[in-house]
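A single protein chain has been omitted from the complex, and every remaining protein chain is retained in its original position.
Moving on, here comes chain A:
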Amino acid sequence: MVPPILINLLSGLSVRLLVFFLLVLLVFFLPRLLPGDPVAIFLSSDLSRDLSGSEAEELRSQFGVAGGWLQQLGEYLSNLVVGDLGYSVPHAAPVSQLLKAAIPWTLLLIACAAPLFLIAGAAGGIEAGKAPGALFDRVATGTVTVIASIPPFTAAVLLLLAFGILWPVLPAGGAEPLFPSDNPLQRDFDVARHAVLPVLALSLHEVSRFYFLARGEAITLSQRPFIINACGRGIKGWRLRTAYYGRSLFPVFLARMSDSLTGLFGAVLFVEIVFSYPGTGHLIYNAILDRDYVLLQGAVIVMAGLVLLLNWIIDAVATSLARRG
């Protein structure tokens, strides 16, 4: 018999492929609808000379904007099919190489923030939902409500101002010190220090979502017989919170994870820009300003592919878990 998770994986694949294909088209057309010409921006400095007609045409083709839209689309798709993301002229580097340098930084932020906001959200939510209306619930719910009302961008700027500038205990920007240490341990430590503020900013943005989810679920769970029973048997503390509340929360959390991924990947872009963090957010932001279509297409497609992939896997796992009950 085929394991149910495989069935779930397969059924989720087709719709995601369709979404991905639509996205590939969207990311081709949308930038081209923006005002501005990539070649004109590339050579906008008044120190550079004007190009003659044939020189400009040559450059246009390198930017992937020579000829009509249909011709450009054909070229873009045929390159994409063979896995060629193209070449960014302003960066003088293949898009794949730029992404290879940037994606690990973005993933680092997400990988550090995810356990933080998941655990904090779950622990806080369970604690508050176990005894709604108690002191902890009132304080925590109040605090989280305030946090939730701050837009992610503002939270990042506030954190930067507080710990990077007014009380400069943490680096205000970048991912590494000016001159990275040769000692790998010191280097890891420096990278970690630089990641603290962006990770906090990202976690703050996400924590409220999971806090309220956990709290709501915990309130319902508290009235379920198996919990009342467990409490009656004298089970409490850590075990009650993890084995009883926590385990029941797991599928709900997973399901929520899968639909909040886009939000998370969106938030990380803002956070990277605020903290001048050298991840994909920075790359995408500058590609928009430079009208570097080739890079923009490549970066968005890869990031979107990543989101869809994660969302696909989490979804399948969540569905399997939910079916198990």
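Observations on the model:
To be clear about the criterion, a residue touches a chain if its C-beta (ideal position, glycine included) is under 8 Å from a C-beta of that chain, and two chains touch if they have at least 3 such contacts; residues count from 1.
Note that contacts and distances are computed from a predicted model.
Selecting from "Radical SAM protein", "HEAT repeat domain-containing protein", "Cell division protein FtsW, lipid II flippase" or "Peptide/nickel transport system substrate-binding protein", the unshown chain of this assembly corresponds to "Peptide/nickel transport system substrate-binding protein" (UniProt protein name).
Summary of contacts with the chain left out: across A:23, A:123 or A:196, the touching residue is A:196.
Of A:130, A:209, A:256 or A:291, it is A:291 that touches the chain left out of the display. Looking at A:3, A:35, A:83 or A:234, the residue that reaches the missing chain in the full complex is A:35. The chain that is not drawn here is touched, among residues A:175, A:201 or A:284, by A:175.
For the options A:47, A:81 or A:135, the residue in contact with the chain missing from this view is A:47.
Considering the full assembly, A:89 is the residue among A:24, A:89, A:201 or A:227 that touches the omitted chain.
Although one chain is not displayed, its contacts with chain A can still be listed: residues 34-37, 40-51, 55, 62, 87, 89-93, 98, 100-102, 104-105, 107-108, 111-112, 115-116, 165, 168-170, 172-181, 184, 186-193, 195-196, 199-200, 276, 278, 289-291.
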